[in-house]
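Omission of a single protein chain aside, the complex is shown with its protein chains in their original locations.
Order of writing sets the labels: A and B. Residues in every chain begin at 1.
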Amino acid sequence: MLAYVAKRLALAVGTVLSAVVIVFLLVHASDTTPGAVRAGAGATAEQVAAENEALGWNRPLWVQFTDYVGQLVQGDLGTSLVDGRDIAADMADRLPVTASIALFATLLSGLVGVFLGVTAAVRGGRLGRLITTGSGVALSLPAFWVGILFVYLLSLQLGWFPATGYTEFSSDPLGWATSIAIPVLTLAVGGAAIIARTAAAGMREALTQEHIRTLRAMGTPRWRIRYVHALRYASVPVVSTLGIQFIALFGGSVIIENLFALPGLGQASQVAASSSDFPALVGVVVVATVVVVVTNLLLDLVVAALDPKVRTP
Amino acid sequence: MTTAPAGATALSATVRVPALEIRDLVVRYGSGRKARQAPPAIDRVSFDIAPGETVGLVGESGSGKSTIGKAVLGLQPPTSGTVKLHGQDITAMSLKQRSRLVADLRVVFQDPYSSLNPARTIGQTLVEPLRLMGVKGPEALQKARAGLESVGLPADAVDRYPSQFSGGQRQRIAIARALVCDPKVVVLDEPVSALDLSTQAQVLNLLADLRDQRGLAFLFIAHDLGVVRFLSQRTVVLYRGQVMETGPVEAVSRAPRHPYTVALTAAAPVPRPAEQAARRAAREAAGFGTAGAAAPSATGCPFVPRCPLATDVCVTERPPLRLVEGTEAACHHAERVPAL
Partner (left out) sequence: MSVLPLDAADEVATEPVPPARRRRGLPGFLRRPGGVFGAAWLTFVIVASLTASLWRPFEPGQQDTANRLALPSAEHWLGTDPLGRDLLSRIFSAGSLPLLSSALMLVVAFGIGLPLALIAAERGRRVERVISRVTEVFLALPATILLLALIGVIGNRLYPVMAVLGVLISAAVYRVLLGVAQSVRQRLYVDAARVNGLGSLRVNLVHVLPSMATVVAVQAAQLFGIGLLIVAGLAFLGFGPGEPEPSWGFMIQDASGYIYTSPWLMVPTGLVLALTVVAANELADALAGKAAAARGTGRRRRPLRRAVAAAAVPAGAPADPAAVLEVRDLTVSVDDGPDLVTGVSFSLRKGEVLGLVGESGCGKTMTARSLMGLLPDGVSVTGGSIRWRGRELAGLSEAEIDRVRGREIAMISQEPMVALDPMFSIATQLVGPIRRFRGVGRSEAKRIAAELLRNVGIVDAQRVLKSYPHQLSGGMAQRVCIALALTGEPELLVADEPTTALDVTVQAEILSLLRALVRDTGLSVVIVSHDLGVVADICDSVAVMYAGEVVEAGTAAAVLDEPAHPYTMALLGANPHVPEGEPVPERLASIAGTVPPPGSWPTGCRFATRCRFVQEKCTVPFPVLPAHGEGSVLCTRVDELSREHAVWEPEHAGDEIASPLAPPAPVAGVSS
């Protein structure tokens, strides 16, 4: 068990490191230099060179890399080339925004998706077909388009939620809730569709298993067969998919945050990408990779708790 | 056995070069420390097959009988030991090298459903080995048709797909594929276990006919002593990767000298109620231990935890194969083994 945990941790650290290496190489392969970004448009070549010298850009690559990793271990992600703000602090402000949206969207897709999927598998017939077809369409819809539709319906037509903007939880909890409602709903549409399909497929498979026939032969009540035994069997793929969903929604936040003007990580990466703010770019990639790696670790633990075959020898 | 070629070759087996010679074969699965500590899947197994002879390899699941077949065919590289075909060492040969040098070693697998590629016609399946031997075009097709007829199928089956045939017919096709290149040695890996009784009898008869007609040597892998007894001249009884007993099939079947062989033989039910009741009483009286109850000791005989005759020496010392009344048994107490 200990060896297993150690192996997973090593892989996690390795993943973060490879992400750093990849962005590092990317940044250094670029035509633009950080000096040019900092010096701004219209700067002379001398000014750019001076800035680069000051940033240590001309040192050997591996020195810069070890320097960066050394800072990273201490939680220092450097400062922005554009406005000089501390990137670690900026990330710490932005992470809760993205994380809460991704988390609530995952939870909502889990609830709705499992309900729809189990209904489709258990009831079958016309309702089952409707759910299958509906989820097939729903998972294909572009999130930004769905988001605009929701804004049109829920904000402009019905006036339930604000169309854009973000309210701090600490300043106004209710305002916070309404400000993330449409983003969460938007992300949950595709998520719920995927979970519904996974849950339906898992339940269908579970209900054809031999051990279900044993349970039927024992006169086990139908609800028990479905919602204790079959659902438990289907839970492993559903939970795995939920984990993947969380990661995907985290990545998908870029568009949603742009659409709803939310100050999250996605917005930061978009801004950093369009302004070639290299330290900010590396910072976002590092934080996002850490989130993915941690999610995967948690997911492994949950799957092990659910599936005795993983848990026991 | 009363068939002529079999009797003749059994006699001359000692002077002629064996068709297949297996010496001290060891197979370990996996790598790393854990794998090295675990008992090997195949533990120092040796036996010969004379030209035209059929040797039955019997054992229950986990005995390693199929692993030996795979090692002989080159599908599973052995950890140590040698496999010789007609005196030529093929142990380390790649499958590609084998195809050129030793075209006369072929195989029939257990499952007639997954052993034929469903997307290819019977003709394509049969021509494939021929093409690799350099037989091409109409000549290869002609051989494929003849091959089908020789296993009792119509020649026009070449244009059909496996899904159009029943299990027994597919097994005939698999046999035709094995024989189309005129091999001398065929590994039969449980060729009838997946078949119904009446089909099983057809295929066993077919194998016996082909063997007699072509003087084939078979390595016949099976879990059923009765089936092995029907087709083989000699038998090798395996338990947990080790040879427990080996000898002429009639001697091993009628008067086994190893407690495991006794247990295996006694457990196979016969379709005569009165005789079966007597066998059952004898088996229950013998007091064999429950299968898989305890792990055997690493140094001694693997059958110790189930053996009613086991003593201290059996735990500490692995018994060598030795000649006891017409069969070779790996048992310290072979003389005390009760009659069936």
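Assume contacts are C-beta pairs under 8 Å (C-beta built on N, C-alpha and C of every residue); 3 or more make two chains touch, one makes a residue touch a chain.
Since we're looking at a predicted model, the values are computed, not measured.
Participant: In the complete complex, the chain left out here touches which of the visible ones?
Facilitator: The chain that is not shown is in contact with A, B.
Participant: Consider the whole complex, including the chain that is not shown, and state which of A:Ala3, A:Ala41 or A:Val137 touches that chain.
Facilitator: Checking the options A:Ala3, A:Ala41 or A:Val137, the one contacting the hidden chain is A:Val137.
Participant: Taking the entire complex into account, which one of A:Gln74, A:Ser170 or A:Ser274 touches the absent chain?
Facilitator: Touches the omitted chain: A:Ser274.
Participant: Contact with the hidden chain only, please: which chain B residues?
Facilitator: Its contact residues with the unshown chain are 1-3, 30-31, 60-61, 73-75, 95-96, 98-100, 103, 105-107, 109-111, 114-120, 125, 128-129, 132, 149-154, 156-157, 160-166, 168-169, 174, 177, 196-202, 204-206, 208-210, 212-213, 223-224, 226-227, 229-230, 250, 253, 263-264, 266-276, 280, 283-284, 288, 290-293.
Participant: On chain A, what residues meet the omitted chain?
Facilitator: Residues of chain A in contact with the hidden chain: 11, 14-15, 18-19, 22-23, 26-27, 29-30, 32, 120-125, 128-129, 132-133, 136-137, 139-145, 148-149, 151-152, 156, 187, 190-191, 194, 197-198, 200-201, 204-205, 207-211, 213-222, 224, 229, 232-233, 237, 241, 244-245, 247-252, 254-255, 258-259, 265-266, 269-270, 272-278, 281-282, 284-285, 288-289, 291-293, 296, 306-309, 312-313.
By definition in this document, only the chains that are shown with their structure count from here on.
Participant: Which whole number of Å gives the spacing of the CA centres of chain A and chain B?
Facilitator: One centre to the other, that is 55 Å.
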